[in-house]
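Every protein chain of the complex appears in place save one, which is left out.
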């Protein structure tokens, strides 16, 4: 089961002169899925939704992505620590695996910008969508 | 004489699958020149520099722009009204005119978001760089 | 009646430090709608779909666009000439008109890059979706 899924339609300007979707666009798409997933964890609490900073992102390109066919992005796994959350994604186009990604986000106090424990409400929400 | 000039090196991700720089990138480059020009008018007054909103932008594509060669952007003309300023630009690559643009920006009061008269300090600055 | 419509969900990275969707993103969104509309005119003929170049684009910003709510883009009008087509769009967020755009695209022969008459098949298609 997936924790979150979103389907994106590639846009022509997201291609580059190699004829495929540019790698920086893939990083941007990963953000779309990650923000959607984190907003789902936060529920209606907008302040919670905006309390994450991105610590790292790793993207493995398994195949080219092209204009002309939709891309399915799934959040496949989320490993929770004290203040950090590792979010894994997979992208597929026409059933082909094109991208595997992993991002680590850290929950912070917005005023001090210091890491703080991820709230129980989000832990429970995460467990429930496992 | 030009009122402001900036040279940009096209980036590979700014191309699209047509093999040239994408039109939305051109709009973004125009912003680079416009912000640089408006910051020059504002001098060290950061609040002034951030008191503009974009009302309209018109871009005429006179020739393709390619990866591999620098692009010179000039602000060629700026027509000042009460609260609005029309900023004209030209882009050239290898001496070829590729783009003519015109943007209208409006000076606003940041709290009320209402248009207000462009300050004399900026009018004098603009006159001096004519 | 609209000639073509597409709904886009604003992405966080499409915002800028002013807290709203950046103007260059709006130009990019206009391309999304325009490409979708031109592909509809071309039907299954991919070569026809890729035979347009962008001559100009004009965007009037009628209101800010924000992250957090979908944007409806409609192609409201398309005026056909011999080789050129003027495509008008409107964008709305939560029912508010945020953008009016007009782009002129020119139908070209891909080898010679010279303008040529827009084929009757597309004229008929355009008339039918009026």
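By letter and in written order, the chains are A, B and C; residue numbering begins at 1 in each of them.
Going forward, a contact is a pair of C-beta atoms (placed from the backbone, for glycine too) under 8 Å apart; a residue touches a chain by one contact, two chains touch by 3 or more.
Nothing here was measured: the structure is a model prediction, and the numbers come from that model.
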item: Which of A:55, A:86 or A:129 contacts the chain that the document leaves out; value: A:55
item: Among A:28, A:80 or A:129, residue touching the chain not depicted; value: A:28
item: Contact partner of the left-out chain, one of B:28, B:71 or B:105; value: B:28
item: For subunit A, residues in touch with the removed chain; value: 18, 22-25, 27-28, 31, 50, 53-61
item: Positions on subunit C where the hidden chain makes contact; value: 12-13, 15-17, 19-20, 22-25, 67
item: Chain not shown, touching residues in subunit B; value: 11-13, 28, 31-32, 35
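FYI, only the chains that are shown with their structure count from here on.
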item: Per-chain Cα centre nearest the global Cα centre, belonging to chain; value: C
item: Chain whose Cα centroid lies at the greatest distance from that of subunit A; value: B
item: Separation of subunit A from subunit B, taking each centre as the mean of its C-alpha atoms, in whole Å; value: 34
item: Separation of subunit A from subunit C, taking each centre as the mean of its C-alpha atoms, in whole Å; value: 29
item: Contacts with 2+ other chains: residues of subunit C; value: 28, 31
